[in-house]
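Not every chain of the complex is shown here; the ones you see sit where they belong.
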């Protein structure tokens, strides 16, 4: 039984806390939040103990591991503290919005054996993972193209967007990781284009974009295409396609039920897609906790680690540079 | 080049005439209809010659074969005349509404080598045929159940229904043939239930039904289930399912395009099903002509023949008896 | 927080116990099994207390409600005892294999206000429920036909089949309930046919069947068709179709992921269907517990109650009589 403490009791922290509480091999040892009431609420529904500070968590002998779900700008600090305390970490993405900060963190934790897992939850989705596994098993031959469609169901509040680091570091970052996960090799060149179509005035104000396409190529010529939008009215559009010399594997969208309606003038009318990440990646969040528990139990490196977090951020930087300069950017330019 | 004459230039005759005219190995030699204007219209669009009577057709040395698409009550007479004239026949279903008449016809044509093909066009549908072929190839192991869904897009006019012979002899007859086609053995016992739900008053007046379910079992215990309705507002619902010891084959519905619409509150919204038999079984009508041409060219028995027409009618009789008497009817009771 | 005790810690009892333990408004108060080790195992993984007898459960003031998941032949006795003790009950189906016993039980509990919920879990399936809701909302107009496909992934062990009461009381019983759930009115006439195709020798020995089709009609002429098989090699085939004057609603099968594979000679190759009821009806089992908790909290009659259990068994009896006598059986004949 691995005893895990959750730092940060916002929406995603609360969800992780519930998942840990329900996990057969894990126990929710403690919860903590700078907003004490948020921690109390999660404690009340899970029976977990509230701790008053991250320091208390890191020094507690009742805590075997920590999950960091705090504000992004605290991730790197907490991660370093956790590692210093010898506590395995599952850290929500991104590590930090600044690549420089991530690189400093990387230097600090270099050589450390403590398991550090990054919260790229989509790697644990049964559908996307089935695509990955089909590629690795050679079911589609040699991989040629990866096509990732990733559209949020609706624009996040301005307050969130303001601190998000922008669509590429906040949203596309998941797709950069998915591309790397499926490709099995590193993108070398990045081209991107970005538009303001969903909320032009707001995006202008924030210096951000809401509609993005990124194309990446590897040294061997494999291509990865990502299309993003901040608002898909039909639900959370999450598709992964791998095309290769012998075929194709597609992870299609999911709906809350498989019910189809037929009537005058139409057929196959279905429910909208599952609303957002909590619904869409429910099994994946469970499996993510399971993988972390296993990594802690076995002291093995997690399947998705610190460097995966760093590399996804590097690709975001390259894409931003490509948008700014209107040219293909070699990844090494931004590392 | 097989020279074919079409007797009967109503909707289905006109369609057959156009298909024959367009077929690479057939020529539309002549058309005939008791309504001369109907024949003239078809002749005008196809370039075919008009003949004034069936007798003229049967005696013409320019006609190699005939297609009978006249009113049902003339089918048996014309079929006998065609055979007497040594002309291969493609006869629309049903042979006749009276099993006694069909049996007399059977006696008359017994032993004749002239190819006689029955118009059970659905056997030529690429999808249904793929189910048949999968069953014969053993892809689903030993067949256990056949489930046929067959619903018309809308009620035919009263004038048509009045002379149709009733839903079982007019509409279900195609499904009886499909069941036999997939089963590969003869149904022995028939149970049926029939309701008046689409147009209760009209059906009451006609002594007919609009909603029917038939269950048949073979000696080996295979089951065939047919569900019919005279009115499906979403289009022509035509599905065939074969279930067996090793799997299942499904021939699903078809739509005019594969376009899906997604919007607020829904996904996968598609066009209605193809409207009716002319649209749904277009390829099948083509293939039916092709099979007839081949049978004529090679003097081989057609893949669907007179006895298939008779057996489907026997099953309709058994189903009617089951409905009337509220019991399972053995097919031998009505033969 | 409703404190629920689980009687019977076999496969389904253990699953219910885990679901109760994870439910936010319920607590797993106790578990009990005549095989103490089974109870201990469930207790170990859930933290629940083991009680040594049903009597102890019924007399405990720490137990607000009970879930009966014991052997079928104890259901009616335990249900009566629970009601006598004033404990709300969620009872697994069937109430008993004997309609006479069920009727005695009905007489005993008549007028009792204690919530009694029957374990017809499929009513809580998001897909089937969406069909039900579409029908009730008038989305398909007036209902004409209900078509239920229900095939187990594989034959149960002989030991289970021997005490199952036969396919109609054990397996079809769920479909009888689903038919009533969708129909919204009572079947009046039942016709059925049954075959031995999956395991002929075993079925002969047991006097049972493995392949069944049932057709039921209501007074208003609505038709319900059920097709069953004990073995579908591609997974647990669970479909519900409602057809009406304005359209159709289909609850389609579910798979563990939405991944499709394309390769030389094929497209859209997907994973097999979800294996069996534990996987297929996972959300439904959760929702079933939720509905029970709510019924207990509010002292309202559960959405599926004792009489639903009795009526499903009556339909099974009518179907058995129809199979034996080869005729349409009126439900009143067997009540």
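Residue numbering begins at 1 within each chain, and the chains themselves are lettered A, B and C in the order written.
Keep this in mind: a contact is a pair of C-beta atoms (placed from the backbone, for glycine too) under 8 Å apart; a residue touches a chain by one contact, two chains touch by 3 or more.
Since we're looking at a predicted model, the values are computed, not measured.
Student: Fill in the total copies of the single sequence across the complete complex, 3 being in place.
Tutor: This structure file describes a complex of 4 copies of one sequence.
Just so it is clear, only the chains that are shown with their structure count from here on.
Student: Moving only to chains each one touches, count the minimum steps from chain A until you reach chain C.
Tutor: 1
Student: Rotation angle for the CA superposition of chain B on chain C, to the nearest 5°?
Tutor: So the angle, rounded to a multiple of 5, is 180 degrees.
Student: Could you check if the interface between copies chain A and chain B is built from the same residues on both sides, meaning over half shared, or from different ones?
Tutor: Chain A and chain B contact each other through largely matching residue numbers.
Student: Using CA atom averages as chain centres, what separation in Å is found between chain A and chain B?
Tutor: The separation of the two C-alpha centroids amounts to 57 Å.
Student: For chain B, what residues touch not just one other chain but two or more?
Tutor: 232-234, in rising order.
Student: Please give the residue numbers of chain C that touch chain A in the complex, ascending.
Tutor: My answer: residues 22, 24, 45, 126-127, 129-131, 134, 139-140, 246-254, 256-264, 271.
Student: Quick check: in the complex, which residue numbers of chain A touch chain B?
Tutor: Where chain A meets chain B, its residues are 232-235, 253, 255, 260, 262-273.
Student: Help me check something: in the complex, which residues belonging to chain C touch chain B?
Tutor: Against chain B, chain C makes touches at 141-142, 144-145, 147, 149, 151, 189, 191, 193, 195-198, 211, 213, 215, 217, 220-223, 225, 227, 229, 231-234, 237, 243, 245-248, 326-328.
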